[in-house]
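Each chain you see keeps its place in the complex, though not every chain is here.
Labels run A and B following the written order; every chain starts at residue 1.
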Amino acid sequence: MGINEQKPGLQQAAQSTVADLADVVAGLRLSREVTHKIRHRGQIRELPSRAALEKIRDGLFAALFPSHYGCPDLTDETIDYFVGHTLSQSLTALNEQVRRDLLFLPPGHTDTPAEEQATAIVRDFAAQLPCLRGMLAEDLMAAYQGDPAASSMAEVLLAYPGMRAIIHHRLANVLHKLGAPLVARLLAGISQAETGIDIHPQAQIGQRFFIDHGTGVVIGQTAIIGENVRLYQHVTLGAKRFTEDENGMLVKGEPRHPIIEDNVVIYAGATVLGRITVGRGSTIGGNVWLTQSVPPGSIITQAQSRLSNEA
Amino acid sequence: MGINEQKPGLQQAAQSTVADLADVVAGLRLSREVTHKIRHRGQIRELPSRAALEKIRDGLFAALFPSHYGCPDLTDETIDYFVGHTLSQSLTALNEQVRRDLLFLPPGHTDTPAEEQATAIVRDFAAQLPCLRGMLAEDLMAAYQGDPAASSMAEVLLAYPGMRAIIHHRLANVLHKLGAPLVARLLAGISQAETGIDIHPQAQIGQRFFIDHGTGVVIGQTAIIGENVRLYQHVTLGAKRFTEDENGMLVKGEPRHPIIEDNVVIYAGATVLGRITVGRGSTIGGNVWLTQSVPPGSIITQAQSRLSNEA
């Protein structure tokens, strides 16, 4: 049994006298190239860089909300220069990341060079930014109105993890749709690291969406969420089971996450699993475990826990 | 239904040939100034900066615990210079952030200029630091004694998210009380991003407080916590429902979170909701869902789950 076996490789190395640096470098090369090669199609490949995308993200946040995430001392006279310059730097950098993403596409699927495709994707992405900012402003309004602790929109925009997560998601979702799935996924990973909220970039989320507190929320790849939906911390919109093909391999990408219709509220800790539908206007109570569709207007709560007074 | 509508704005932009940068900049200006204006009272306003507050936080941590969070090579001869210099830089920077916070107050509520108010707030804040350090040292002791995995206080102070969260909170709470609520909220947001623990700066927390592991803990705005309280990961001290006014708007700031009396322990995943009281010395078991007050000395556990052996 795995637990009792003592990972012999590790043991052995520890018992040997000492490695010197050249041995370690050679060992790592052997691992990279022979025993544990994980390179895509075998060559060194330029990969999208998480660090580069963090900077691009900073630039996009600043371009969308310059007085909140931009630089100090902006005035009506200077703000457009700031936005234009920040955008041009961020989009140029994004172009390179998208180009690297396209190297993962199966070879031969198109004649257009990756550079050109990347440029087209980034231009489309840029063109959607004003519209996307509008959606975010409505999300912000929904958050401000939906939380009695919120005292200003600036507070929500700067300090709420749920708000920051939805900004990341709407950006990632556009990039995913335009054909840069790995870049989109990295952006979602950056968001998860900072907010504790894990939204797959492919998930479809309608307007005026609000996640309160948010830490621990998971929204799966094929989830579809309507308008005016509100979630609290630790809510999972997950898959119930995975389909395997005849070889026992998981079938990738099949619809397997819930559909949440408009005006639904889901309280903290609720787990909603599988391709079920939560009908519009429903309320799902805290800690509810839901694996079946419910009609519009349902109010589902966990029956009172049987609590015992142990003493 | 919102899900089926295809967010027409986004679609349309994507179908247009391509935007050029000037169009995007103009589109964003339109969004900022006309269609989705979110500025407070309409002008560009200097806002407290999350990035500036991260640096200030680093400085305050270093001043409070110079051998743990300060610079290397400190000696008895040099440590006060380090503390004094670090504090003076951090407090000067904090002053500016507090001044920006005060711009959110309703106009005309005082004759004192924002600069002077900010200076007074920061001086009061500084004066409380030695005392606050004492409280944190006791929290640290509580953590060290309360976790069998803790092997030194340095380990707790440097590596425990719960400890880092309580340092952030005690700083934010003082700033909130002194009249810098947005700065306090940003500090709490920074803490949440790093620890996964979300404590509203207004929450009142007594001495010797310990959160073990901590990820996913949420403590709401009007919660009141006594002394010697211990929480585990994923505990929520939340609101049950919100009061609406006659216009259907949420009433802001009303007491709606629990009161936890002295010496209470709340285990992982428990959810305590509403303005209820958990009596002193009580123990709330893991995953308990509690919406009613319990008397002192209660031991509440979830009744044994009915587990099924599906196979």
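Here, a contact is a pair of C-beta atoms (placed from the backbone, for glycine too) under 8 Å apart; a residue touches a chain by one contact, two chains touch by 3 or more.
The model shown is predicted, which means the values in this text are computed figures rather than measured ones.
*Asks:* For this file, with 2 copies placed, note down how many copies the whole complex has.
*Replies:* Taking the 2 displayed chains as part of the assembly, the whole thing totals 6 copies.
Rule of thumb we're sticking to: only the chains that are shown with their structure count from here on.
*Asks:* What part of chain B is in contact with chain A in the complex they form?
*Replies:* 1-3, 7, 9-10, 13-14, 16, 18-25, 27-32, 35-36, 38-40, 44-50, 104, 181-182, 185-186, 188-189, 192-193, 196-198, 200, 202, 215-216, 218, 220-221, 234, 236, 238-239, 242-243, 249-254, 256, 269, 271, 273, 287-290, 297-303
*Asks:* Taking the complex as given, what residues does chain A use to touch chain B?
*Replies:* Its residues touching chain B are 63-64, 66-69, 72-76, 79-80, 83-84, 87-88, 91, 120, 123-124, 126-135, 137-138, 140-141, 145-155, 157-161, 174, 178, 194-196, 204, 206-207, 213-216, 224-228, 232-234, 259, 261-262, 268-269, 280, 286-287, 302, 305-311.
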